[in-house]
Every structure is written in C-alpha cells, then in structure tokens.
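Only one protein chain is missing from this complex, and each of the others stays in its spot.
And now, chain A:
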Amino acid sequence: MNPQAKLIFAISLLLGTTITISSNHWIMAWAGLEINTLAILPMISKSHHPRAIEAATKYFLVQAAASTLVLFSGMTNAWHTGQWDITQLTNPVSCLILTSAIAMKLGLVPFHFWFPEVLQGSPLTTGLLLSTTMKLPPMTLLYMTSHSLNPTSLTIMAILSVATGGWMGLNQTQIRKILAFSSISHLGWMVIIIIYNPKLTLLNFYLYTLMTATTFLTLNSMKALKLSTLMTAWTKTPPLNAMLLLTLLSLAGLPPLTGFLPKWMIIQELTKQDMATAATAMSLLSLLGLFFYLRLAYCTTITLPPHTTNHMKLWHTKKPTSIMIAILTTMSTALLPASPLIITII
C-alpha cells in the first residue's frame, strides 16, 4: 500500500479510538466509531484477495449497522430526556438498542457471526488490530453506560458467548478462526462482570489485549496460519515456540500464568454477588476453550527428530530478535505474582 495512505489510515485509527474513549457526547462517540470503521477497511482488504474483500465487506456492513444503532440510541435518549450525555442514558428503549449495538460492535453472541470470517480474511497484524484496538471504543462505551443496561440480557449474552467461543473453536484448523473464537469467549468473561465491578472488565480487557498481542505477533514472526504450518514452524525460532506454548496456556486462563488473574477475580466477585451458578457455568464452559488452546500448544511444541520428509522444511533462518515480542511474552506469562499491584492500578 502507498506509505502516505497507510499513514493516513493509521492516524485515523488512533484518532477514532481517542475520540470515542474521551467523549461524553453521543455524536462524538459515534463519529469516532465511524472513523475507526472506515480506516481499518483498506487494512483488511490489503491483499485484494477475494476472501479479504469479503471480510472487509462483512466488517463494514456489520459495523455500520451497529454504529447506526448507537446513534439512534443516543438520539432517542436525547429526544426523551433533552441531553446527550453518555453516562445519563435513562430511556429504556435507548438502553436496549445500545446493548445490541455494543454486542454487534464487540462480537458478542448472538451477533458474533461476522467475527471469525473477518479475522480469517485479514492479515495477522490487521487481525491483531481488529481484536484489540477496535474493541477498545465499544468497551469504553459499555463501561460508561454499564449502570443503565439490562443485567439479565448482559448475563445471558456473556454465558452464551463463552459457550459459543468454546464449542465453535473446537473443530477449527485455521489459527485466526481459533483466535476469533477465543476472543468471543474472553468477551463473555468481560461482559458478565460489568454490572457488578466494571474495573474487572477493564482488567480483563487489558490483560486479554496483552496476551492476544503476544500471540498474534509471535504467529506473525513465524508466519504460521494453520495448525499444519505451526507443527513445523518450531525450526525457525525454537525458544519462541516454547514461549508461545506458555502464552496460549495463559490465554486459556491456567494458573500460575497471567491469564488466570482476570478469571480468578471475576469468579470471586460473582460468588460475592450470589451468582455462583453463573461462575460455575462460565468456568465449565471455559474448559471447552482449554481443549483447543492445548491443541494449539501441542502443535507449537512438538519436536520431531531429524528425518527425511517429502516436503521442504525450514531450518533456523537468521531472524532478527523482536524486542516487542520479548516484552509482551514476559508480561503475558509472568504477571500473576504482581496481581495486588495490578488490581490497585486498574
């Protein structure tokens, strides 16, 4: 892509995100969401492959519909209450429309159908942006309006999201689709706690961003897009594959890795709020996700002895070390002992 065009799209992504997360007027929130949607479209369709174009089309249609619903919710609230403040959402119709709009933006069940295909059709770095940066504005809107939204619908969407993310990821061989379902599952964990303790939602989101960024960047350096490629990619950078094992287990939420911290805090808060059944259901449904994380981890670390193969196998190419992957990997596996510090900061 033209470097100047790439600069404009990158600046617009930052601008749109900043506008939405710093807004207190519905029009500004909507403008930021629209700028984000537009700016990422050429990044998704960069390769001009038909699958990428289809992914860009699906992304645009879903996100434009969701932005329209956000705008309608803000406008209906302004019509009935006379003010445009995001935290003062009082009209019940507006709250319902906004819940479905945020669910469409994030990829919560039952509005998740676009997410795996969009992630599969985009390159790995754009997939990273879609999973992390594009989720920050809707998550911020959810955080700001969490006290006005219907708790029942949020809880049902959250539990269904964890279930769908776990079950649908089981039969996948394409890594980007697996990461899409892992994202849906993590979003379920984020949404279930938002009515009781919204800070835990943000904690879960930040740690999920960390772990997902590590995974995407590691896969990008190994250029592994499906399980079969992942099996033979250990020869390029063996230590990176070992760390990818730990990062994937951290995404699954296993102690003593970082990914355990948000799940632990959320289960604790749910139990305190007399929602032990929901906590049990979420934990059991996350076991489904653990299976495909384990399968991914198995594929990354399996080491075969040197033997004759009938396809070309790569071996120890001179790859420059990436300091970003090193920092992110360390943070996404070793942050659990610092959990009191993290909980105080967030």
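Descriptive notes on the structure:
Just so we're on the same page, a contact is a pair of C-beta atoms (placed from the backbone, for glycine too) under 8 Å apart; a residue touches a chain by one contact, two chains touch by 3 or more; residues count from 1.
Methods note: contacts and distances are computed from a predicted model.
Looking at the choices "SREBP regulating gene protein", "NADH-ubiquinone oxidoreductase chain 6", "Trafficking protein particle complex subunit 2" or "Eukaryotic translation initiation factor 3 subunit H", the name in the UniProt record of the chain not drawn here is "NADH-ubiquinone oxidoreductase chain 6". Those residues of chain A that touch the chain absent from the view are 1-2, 5, 8-9, 12, 15, 19, 27-28, 31, 34-35, 38-39, 41-42, 45, 48, 50, 53, 56.
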